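With one protein chain withheld, the remaining protein chains of the complex are depicted in position.
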Amino acid sequence: MAESSTPTSSAGKSGPAPILFDREENLTADTFLRGLWKENPVFVTMLGMCPTLAVTNSAINALGMGLSTTFVLVVSGALISLLRNWIPKQVRIASYIVIIATFVTIVDYLIQAVSLELYAALGAFIQLIVVNCIILGRAEAYASKQRLVPTLVNSLGTGLGFTLALLSLGTVREILGNGSILGIPLFGSDFQGWLVMILPPGGFFVLGAWMMLFNWLRLRKERRTAASSGVTAHAG
Amino acid sequence: MLRTLGGIATISGLLVVLADQLTAPMIAEKQRILTERLVFQLVPNAAAKRDFMITAEGRLEAAGEGVTGDPVYATYRADGRLEALTITGEGSGYAGPVRVMFAYDPDCACIVGSKVLKSNETPGFGDKLGTDPDFLKNFEALDTTLDADGRALANPIVTVKHGTKTAPWQIDAISGATISSRAMGKAANAAAQRAVPIIQRELANLLSQPK
Partner (left out) sequence: MPRPIEIRTSPHLKRAISVDRIMRNVVFALLPICAFAVFQFGLSALLLLLTTTGVAIATEWFFSRMSERGSTVSDWSVVITGILLGLTLPPGFPLWMAAVAAFVGVALGKAFFGGLGYNVMNPALVGRAFVQAAFPVAITTWTPAFAPGRFVELIPSTLTMPFMRPEPVADWVAGLNLDAWTGATPLALQKFQHIEVPLLDNALGLVAGSSGETASLLILACGLWLAFRRMLDWRIPLSVMAGAALTALPFWLMDGNLYPTPWFVLCSGGLMLGAWFMASDMVASPVTARGAVIYGVFIGSLTVFIRLFGGLVEGIMYAILLGNAVGPLISSWTQPRIYGVVKKTRESSQP
């Protein structure tokens, strides 16, 4: 996963450099927005599929999972960014994993402290955040090369993008599967739930449907820009 | 390299310990509230409860530091008289274990209520265990009389096919969810076989709430 849009050059670095005055990506709106849409972790880069399919059977589970992941993403990103000039290249993955695992453990405790029901619903997937490729991917591709503030902003954008993606699955699955949203019934007691939507296959169906919609929108936009700039549209 | 790794490990260790110290009391409190709510839902007339553990040696001991085992909660009415005890059992169902808490009433020597604590049964079928009104009727007076020795149930609790219940120690399965129903029966049997003899032996100490 390459950050093609950022002028990265970690080759010239040697020794501790001032953290906030490193020459790397300048903070722009895109630093934040990229993760939400253009590089959405679920719908575009297709990372973190396991929790995406497994714990989105209701909106509250999706939200809990998304926010936990965002927390780990932001905090571990920040620490990795701060330590980036001290972490030797040879042991960087080990270091990242230790840092990420630390924050996952903390999240695990925090969720138990907030709600045991949510903790039971999310099950092993809380602990599995540690192997979520989105977090390791961000650490390797961004946090390890960028200053603190852009890292915070970028991680937050990616995390919210992930949360939004999970929520978009979770709401559809909860509405169709259970007739409710965030546990509040929408259609009364006579609603016929679509059992398959709560079961694992429902995750695949809804993920596929959302990806189809987003790809269709993207293709349509590309075709329009191509048409307006005078280039023949390649679709047909 | 080693220094960096050591440093990171130290920071991690400190953070985890800190988080644990901060959240442990909150988690314990949440656990307590959750258990209390479960017990009082299961035994609606209860006003107070005492916590016990059935230890590995088969003794009933007041819960506290260092006492481990299966929890048993004795619930008392407002006048301080014993209402019922909750006992917990597990049976394997369609998709993993089904863990159930039962209310045991020593007066009628029967199970008078059930509450599924944990189950992964298929939504729409297996989760009827906690909701199906006909099925729940099974647990309003499920016979758990002890045999002559007082060591085991006179009649082990069994789940029978839907519509064929004839004896008070049988559970009438949900049509279409036989395996889940059977898991519930196994849980009831496991809980009763283990806890009822011990409770009956210690009943004298449990009858009223100590002031």
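Order of writing sets the labels: A and B. Residues in every chain begin at 1.
Following the convention adopted for this analysis, contacts are C-beta pairs under 8 Å (C-beta built on N, C-alpha and C of every residue); 3 or more make two chains touch, one makes a residue touch a chain.
Here the structure is a predicted model, which is why all the values come from computation and not from measurement.
Among A:27, A:118 or A:195, only A:195 touches the chain that is left out of the view.
Against the chain not displayed here, subunit A makes contact via residues 179, 187, 190-192, 194-197, 199, 201, 236.
The working rule: only the chains that are shown with their structure count from here on.
Put simply, the C-alpha centre of subunit A and that of subunit B have 39 angstrom between them.
Within the complex formed with subunit B, the residues of subunit A that make contact are 79, 83, 86-88, 90-91, 94-95, 98-99, 101-103, 105-106, 109-110, 112-113, 115-116, 120, 193, 195, 198-199.
The touching residues of subunit B, counted against subunit A in their complex, run 1, 4-5, 7-9, 11-12, 15-16, 19-20, 22-24, 26-27, 30-31, 34, 118, 122-124.
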